[in-house]
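Beneath this line is the structure, given in structure tokens, with notes to follow.
Only a single protein chain was left out; the remaining protein chains are all shown in position.
Chains here go by letter, A, B and C, matching the order in which they are written, and residues are numbered from 1 within each.
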Amino acid sequence: MTETERNPESTLATTGALPDPIPTTPPRNKWRDVWDQFKTHRGALVGGIVFCSLVLLVLVGPYFWPFDPTYIDIRARNQGPSLAHPFGTDQLGRDTLARMMAGGRVSVAVGITAMLLALGLGSFIGVMAGYFRKLDGPLMRLTDLFLALPLLPLLLVMMLLFRDPLNSRFGPETGIFILIVVSIGMTSWMPTARIVRGDVLAIKEREFILAARSIGTSSTMMIMRHILPNVLSPIMVSATLGIANAIITESALSFLGLGFPPDFPTWGRLLFDATDYLQQYPERVIWPGMAISLTVLSVNYLGDGLRDALDPRIRGR
Amino acid sequence: ERGSDGHVNIIYWQAPSIMTPYLSGGTKDIEAASLVIEPLGRYDQDGNLVPYLAEEIPTVANGGVSEDLKSITWKLKEGLEWSDGSPVTSADIKFTAEYCMHPEGGCAQLAKFSGVKEVEIVDDLTVTVHFEEPKPNPYGPFMGGQSPIIQKAQFADCLGAKAPECTEANFNPVGTGPFVVDEFRPNDVISMSANPNYRDPDKPAFATLTLKGGGDATAAGRAVMETGEFDYAWNLQLAPDVIENMAEGGKGKPIAAFGTLVERLEMNLTDPDPSLPADVRATRKAPHPFLTEFNVRKALSMAIDRELLVEIGYGQAGRPTCNLVPGPEVYASDNTECLEQDIEGAKALLEEAGWVDSNGDGVRDKDGVELEILYQTSTNAVRQDFQALIKQWWNEIGVETELRNINASVFFGGDPGSPDTFQKFYADVEMYANNFDGTDPQSYLSMYRCGNEPKPESQWQGENINRFCDPEYDAMLDELSRTSELEKRYELAKKLNDMLTKETYTIVPLVDRGRVSAHSNSLGGVVLNTWDSELWNVADWYRIDN
Amino acid sequence: MLDNPIASIRNLRVEFQTKDGPVLAVDDVSFDIRPSETVCIVGESGSGKSVSSLSLMRLVEFGGGEISGGRLIFDRKTGGETDLAITDQKLMRTIRGNEIGMIFQEPMTALNPVFTVGRQLTEGLRIHMGMNRAQAKARALELLKQVRIPEPERRLQQYPHELSGGMRQRVVIAMAMACEPRLLIADEPTTALDVTIQAEILALMDRLKRETGTAVMFITHDMAVVAQMADRVVVMFRGKKVEEGTVDEIFNSPKHDYTKALLAAVPRLGEMQGKSLPEPMKLLGDTEHSRKPIPGTEEVLLEVKNLVTRFPVKGGFFRRTVANVHAVEDVSFSINKGQTLSLVGESGCGKSTAGRSILRLVEPLSGQIRLGDTDIVALDQQGLRKARLDMQMVFQDPFASLNPQMQLMDQVAEPMRNYGTVKGDALRKRVEMLFDRVELPRSFMRRYPHELSGGQRQRVAIARALALNPKLIISDEAVSALDVSVQAQVLNLMMELQAELGISYLFISHDMAVVERVSHNVGVMYLGRIVELGPRAAVFEDPQHPYTQALMKAVPVADPSKRKAEKDLNFKPIPSPIHPVDYEPAPSEYTEVTPGHFLLTSDSGY
Partner (left out) sequence: MLTFTIRRLILAVPTLLFISLIIFLLLELAPGDPMAQVPLTVPPDVKEKMRLALGLGEPFHIRFWKWIVQFFWIEPQVFIDHLIGTSLSDGKLRVISWQTRSPVMDIVVQRMPQTLWVVGMSYVVGVLIALPIGIYSAYRQYSVFDQAGTFITMVGYSIPPFFTGPLIIVIFSVQLGWFPSIYDTTHQVVDWATFKVQLQQMIMPVMVLALQTTAQIGRFMRASMLDNLNQDYVRTARAKGLSEAVVVMVHVLRNSMIPVVTVIALGVPAIFGGAIITEQVFKVNGIGQLLITAIYANDLPMVQTITFMFAVLIVFFNLIADVLYGILDPRIRYD
């Protein structure tokens, strides 16, 4: 046994039979590689930049902006865009830019956490149903049940049961945040579960799963190492749609009186409140509408790019 | 001439569900029914009583009401016919009372018949209503949109528990009104046509009528004032500048009128602290830590600029008020003290009462109690704007405010299991609007009687929302219920009103809310009436040609 | 043979645009194909064989390729020559399927799964020959008869998945020949099939060529098949043509080093005649590795007795078992320490199931499995996990058995992580050692499976199987999918490991030449039973069971002078292994022909 230098011509002489063509590029760091692939996806890059700047803006922006989102300056109400208020003011004279930034914090946070929760729940149930035969029937019927439950009463019940305990434990703001995120998550995991289950069913039959079993991989490890990485692609798609869904559902909750306290702006609520003023102050709907669309679009492209970048097969191409 | 003006379109953004006010208390249902079935008399736009099916309004003066105030005698107009051609008789009136007073019927207008001992048929066209006790205001039964006369022949089999099964009758009641139902689609649309047997042969001017329901106030306003698809839109609860903008559409115009609806803040005199045991929390057993103090309540009221609230939230459909009973004129106290906003005065009041910011967190406190208020109301754009404004003013006087809004169907629903109903009042201050039927405020003011407060023993039912309790007030209420002399009644009512408002600031009225509706430019004869159904004079509506 | 070629490829150059810049897949390749001639293109995987043929069809464009140079002169049916490299796609459509037919590499995926065989067969006919539905159907039936599919009428109504692999490949062939093309391109039509079906198909193509005068361009990397089929041979290497000549020239006096290496790597049936022990192959130029026979020991490591594995077929209302697939039926054998037992047999005869049953990756119904002192069948899940420390498996498809998302290092380390045998630095060292062991450069440790060639992947799989120092490795068709040259390397590696570490193998394969090379003992399986079992020499040189005899006959020999005629082949269709629930098969009974050589006497179904 020697470490032969694997030059094709020289091995031809030494081993006789031809060796396989060997990738000539040196092995790369996995994350470097992911990044390289990601960079080549133009949409993903733009999406990523837009998304990051949006997040940065809503996170850092309020510290640099003199107006408080809830400060009412009644003399300055219903103003159009100006130097003092670049986005104008609303019917109570609150600064729209400040409200957009404050709203963005909530909306983006709710969007992302609720989406993550729905995704986690959906993937978990999907994987369980797909992987363990016995759980398939019950879990899929559970999915049916959740699909059939009327959303509004369900939310009302959740508010009834959990609002006060959560408020007393985490304070009113965090409490309601948790509640909203959980409500949205609890009511939107079903499609993900369905899709993931289908994919797991197919992957379970692949030979490398059998191979992994033969080397003594436990079920937990099997799911973590072998199944989950391979169902990433549908999960990513659900993630993109999930964010849009969560942001809009949050606004629906707000105008049903199930959401954040009324002095808490969110993009969805800003958009909803502004639709009445559609004709007089069109800019008021444009800002939140644009912000939501931009977020969703950028996440969509980001997701596309990430999916491509994370898949070593595509990356290698 | 009857039927000469073709078709009229009405839009109600809340869709009527049923055509009888007896099975549904909803305004939309009462008003839809008022097109078809009529009471003996109605209130007009000024709150005066006008006879409809009755020959005249009975009074003590004309002998219709007995001297002891224990009976009232109504006489029907002659020759009245139901839309099916049969005559209207006193038996129908008696039956109507039986229908609503049936113990299993769940009649929504039972309160109208409270104290009625018997309805006696005097002759074919005359009935006498006997009361258990003297009734200073005997115009409860058969008066106003809430208690119209229904046909005995049609509803005879629908008494008590059977009431809900009479779908046909409930949807297509035989009536005396200007229109008859052709098709009733619950919660959607009602098609009607002129009643061929209507008592005035020249009316109604419209041959057919459509009452569409559903959507929201914005859309309804738009359909009348901007696109001109509809002729009349009911109750446009919209921000004033939105209405103004719609009116620029030029197809129609908004109209407003005032009634007794008052948007108010209710102060909780009991302690809603969640750490209290369930049977003590928000009951009279636990007085509120600071709202029991007059100065605090007054300061909270003084910090509010009611003019601005009106400007922002209601425009021409509102006016600032300091009264719980803002009308009719004769009952309204001349209380204007609260109209001026006085932030400095409010601060001074609090200082005086010992509320100072001793720990420098921007919030006043006393004896370790911080002036922190949980302020709740139902979900509604205008109310949320009010919340934001009031929060800011209160902040200025050093009161920290947490806002909460609750879905209206939960807030106003009396579910004892929910912590969010307005009756439970698990907050320090809450805001909503209330009014009274007709023109007499007696029962309205009686709500604040001691013992009438919601409490666990009564399944949290009760109308004394603030848990106000004052023996003097109760004594005065008793006096009111014994008094029939009008001047005296006015006096007493004003006194009661003042006790709740300017003397104690238990109730902090904000806005006297009018009703805004809109009609198209081509619709004539519309008179907006807030004391009765808005459609009370639909028989007089006509098309303006141009 | 006419001298005027049907197709003449001149200086073909094909490029693919990839992320890392253009890749030259075929570079300056020229050769001719004349009527009634079979030209075989051979070469290792990725040498540009498929790309050349796809260029001729102008189908490379759809895969992202581009013909960047050269001419593809084609002699049209109507007379007149066309340069296919510059024809427009519209004209190409009238040539494709009509004048040039193509059989694709993968019979399993080349057919559209949702259309019936009949529909897919008639489609081309209706376009090119202007036939109506009835005519096309009649012609399709005729074609199916020509390719000797049993019950052709019924097949027309069936969907591809309802046919066996061999039948599917024959449908693809029928499709390619539907319009009687003048040139038939067959791209590795038999690589995925087992010997018996392969033999049938080769015979069929040969007959067609003779009967219709079609020219055939036959692509393969299997030299035995070349010997069987070719008139002329073109050898390709890294996108270039390195040698061309008649079969005899190529086989008897190869000129280019690559051709020589290729030929040396081919295991030939009969090479081991007279030897009783397996020994590594001699690879050209390899002087370093020993080629001593491997004796093994006489100590029994694995003993399997009366193993039965059935798969339930569920149906009916309550999903009850209505029938059973008798995949493994009363099988007994034993393997000695350091020795190899091979299982051979037709596709679907239960070889894989037998292997998996031993590891209890599928649960056997009854029988005994003893590995050393442990009774595998009696173990609970915990014990089983522990027992797998001693036995590992290498799977048929090296690509499928590796997780595409994991780095090789992690895949090789996974068994040790699972069992916690070594940790931390020691783990890394051991992984490095294993990479050395299977002769993979350490730099590969951070790569992903798709970045490797098939042979390298299979070595990773072997390294993974070796990680736990098992006593027994079950190798399920571990080399079937590999190039001959790579296959030889992997085989030698396995034998080397056996000699050094004393590993035992259960070697499952349908390639008789390979089996001959590596085994001490051979078991021939048919329909779930072992019909013949004995020392390799005895079974190969003196086959007793009629099935074994048929199998031996079907094996192509890498020698152009020993071609097989179609009439030699005699295969019966395999009966169904599905039996009703109450069916109790008779036990297997054997006679001992010579010491250690057993022959099934009870009915096997053959």
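Simple rule for what comes next: a contact is a pair of C-beta atoms (placed from the backbone, for glycine too) under 8 Å apart; a residue touches a chain by one contact, two chains touch by 3 or more.
Note that the structure is a prediction, hence the values are computed from the model and not measured.
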| item | value |
| --- | --- |
| Partners of the unshown chain among those that are drawn | A, B, C |
| Sole contact to the chain not displayed, among B:69, B:110, B:308 or B:450 | B:110 |
| Residue, one of B:418, B:481 or B:530, that touches the chain absent here | B:418 |
| Residue of A:53, A:218 or A:279 touching the missing chain in the full complex | A:279 |
| Touching the absent chain when the full complex is considered, from B:56, B:188, B:244 or B:293 | B:188 |
| Touch residues of chain C, complete complex, unshown partner | 54, 57, 59, 62-63, 89, 92-98, 101-102, 104, 106, 109-115, 123-124, 127-128, 159, 161-162, 172, 175-176, 314-319 |
| Chain not shown, touching residues in chain B | 11, 15, 17-18, 23-27, 103-111, 161, 163-167, 170-171, 183, 185-189, 191, 210, 212-216, 218-219, 222-223, 226-227, 229-230, 249, 408-415, 417-421, 432, 434-437, 443-444, 458, 461-463 |
| Chain not shown, touching residues in chain A | 43, 141, 144-145, 147-150, 152-154, 156-157, 160-161, 194, 237, 241, 244, 247-248, 251-252, 268, 271-272, 275, 278-279, 285, 289, 292-293, 295-297, 300 |
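In the analysis below, only the chains that are shown with their structure count from here on.
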| item | value |
| --- | --- |
| Pair of chains whose C-beta contact count is the highest in the structure | A-C |
| Rounded Å distance, chain A centre to chain C centre (Cα mean) | 45 |
| Distance between chain centroids, defined by C-alpha means - chain A, chain B (Å) | 47 |
| Residues of chain A touching at least two other chains | none |
| In the complex, chain A residues that touch chain B | 70-72, 74, 77-78, 91-92, 94, 156, 160, 164, 168, 172, 255-258, 261-263, 273, 275-277, 279-280 |
| Chain C residues within the chain A interface of the complex | 18-20, 44-46, 238, 257-258, 261-262, 264-265, 282-286, 288, 356, 359, 361, 385, 388-389, 392-393, 395-397, 400-407, 414-415, 418-419, 436-437, 439, 441, 443-448, 450-456, 461, 464-465, 467-468, 483-486, 488-489 |
| Interface residues, chain A side, partner chain C - complex | 1-4, 6, 12-23, 25-30, 40, 206-208, 210-218, 221, 225-226, 229-230, 311-313, 316-317 |
